[in-house]
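I'd like to ask you about the structure that follows.
Missing here: one protein chain of the complex. Every other protein chain is in place.
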Amino acid sequence: MAGRSKIVFDAVRYDYTPPGGAPVPALDGVSLAIAEDEFVAVVGPSGCGKSTLLHLVAGFLPLSDGRILLDGRPVGPPGPDRGVVFQHFALFPWKTVRQNILYGLERKRGLDADTRRALARRYIEMVRLEGFEDLYPAQLSGGMKQRVAIARTLATQPDVLLMDEPFGALDAQTRGLMQEELLAIWSRRRKTVLFVTHDVHEAVLLADRIAVMTARPGRIKALVEVGLPRPRDRAVIRSAAFAERCEDVWALVREEARAAEAGVGQMGATEAGGAR
Amino acid sequence: MGRRDRRTRLADAALGAVLPLLLLAAWEIATRFALVSSFLLPRPGAVVVRLAEEIAAGTLPAAAGATLLRLTVSYGIAAVVGVGLGIAMARLRTVRWVLDPVVSIALPSPKISLLPVLVLWFGVFDTPKIVIGVLSCVFPIVAGTAAGAAGVDRHLIWSAENLGTRPGALLWRVVLPAALPQIVTALQVALPIAFIAVVVAEMLTGGGGLGGGLIEATRLADPAGAFAHLVAIGVLGFLAMAALRRLRRFILVWHEEEQRQGVII
Partner (left out) sequence: MRRLLHWLLRSLPVLLMVIAWEAAVRLGLVGAALLPAPTTIAAAWWRLAADGDLLPHAAASLWRATAGLAISVAAGVALGLAMALSRTAERLVQPLVTFLYPLPKSALIPIVLVWFGFGHGAQIAVIVLGCLLPVVLGAYNGARGVEPALVWSARSLGARRAEIVRDVVVRAALPDILAGIRVALALGFVLLVSAEMVGARRGLGFLIAFLGETGAYPAMFAVVVTVMALGFTADRVLLAATRRLLRWREA
């Protein structure tokens, strides 16, 4: 781990309160330090709160307890210092590709119209969407939509990039292409990335380190150093080291996925009890 | 359902009562200190007394009964005809070809302007009131049903056919149930429209009913009577819609209706 910590989770807890019910702990005692320019993936069984973790950093949800520090200062409400990419893209459907990318730039101080246009053009080129600038999201394929979302987020030059299962809604082929593209972009302009996924292969392919979470309430079960060489490309998946690392992580996730499955029945029981 | 929940619900109810109570207080103050002529606005107490008197005398229940009968008959006819035509439109090309332009012209047009024509044809008694009620609310039902029945998932129909469902049974067993949520929505939209039309018809063609009583009280410069009828119409409308909501929940228990939740900004 080189460099100082960019993001620090310190005993983070988050209680989820369902409408008209008692609070349920979703995250309990999550501690983790992410270094400057490090790419950390978070994996875990569904419902373990990995997306919640990301939403807490983004400032969408309030912490129940603990601290999250960004550059040593507690994170505030959502802002352009933390760029977010969502699973379902969250593009403004009434804006064209260009207008979507310009939106964040227009909210930045000190950029004149020409600079904004030039920046938008550069990021459109970066995600290879030249010629599609004036289309609406409804006219794009899933992969193209996510490329717009990534360009929109990167264009505002956030300090950290928070990606919430960004390729989860794409078909397998598109997902593969998008992973390669993200690797290429990231190697050109390094950034601190927190990447939530349920796909172990994806985590090993992209990340420097992988945080494996427990079943609910989510905690960090293990931290796995990926240790594959950088810069990486898709060829790495044929290496023995890649297969080995996937096996390691999958073994950890499998235990928790089993626990989560068993916990569903248990959860029903506690919720019935709590509803009394 | 915790204690907290009950307390928030109590707070909700209290907050919801603020505006009606304020309006009522303003009404009382305005009339008590004669800020508004009692010819324009009767005192709340006078309206309550009048309501009690008219209920005791049986005049208000009789008027409400007449209106309810006209509403029920016209709404019933519109529901049967509207659902039938809507499904026929969705399933049969010829019916769709004939009805499509008719519905698209008739749906947004103010059918109430036909009332004098109906009086010319049917006289001033129950018939024109019922017919205007049917005309006013049948087209939303046709359009809603047709959209619902046309939108039934093809896979559902294919799998039913694959399981050996005959064409006749397909309609009853698959198309109708699958389109039911949208049909019931159309029926819910149509009810207040029929009510509006029946009340206007009663106001313009007489023959009793709540609308007739209301216009008569206005003509006789009897504001308490007019407001008593207005309250009765409001209560009847509210009860009719509540009954329909209940019916919806009863009919659609099997259907998981989407619950939208707000987002905090």
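Read from first to last, the chains carry the letters A and B; within each, the first residue is number 1.
Methods note: a contact is a pair of C-beta atoms (placed from the backbone, for glycine too) under 8 Å apart; a residue touches a chain by one contact, two chains touch by 3 or more.
Given the structure is predicted, the values throughout are model-derived calculations rather than measurements.
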Worksheet item: Thinking of the whole complex, not just what is shown, which of A:Pro19, A:Pro77, A:Gly110 or A:Pro229 touches the missing chain?
Response: A:Pro77
Response to the item:
From A:Ala22, A:Ala90 or A:Leu177, the answer for touching the chain not displayed is A:Ala90
Response to the item:
Note that chain B touches the chain not displayed via residues 11-13, 15-20, 39-40, 97-102, 105, 107-117, 119-121, 136, 191-193, 195-200, 203-204, 210-211, 214-215, 218, 223, 226-227, 229-230, 233-234, 237-238, 240-241, 260-263, 265
Discussion item. On chain A, where is the contact patch with the chain that was removed from view?
Written reply: 55, 58-60, 77-80, 82-84, 86, 88, 90, 92-95, 103-104, 107-108, 136-139, 152-153, 156, 158
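Keep in mind that, in the parts below, only the chains that are shown with their structure count from here on.
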Worksheet item: Can you give the whole-Å distance between the Cα centres of chain A and chain B?
Response: 49
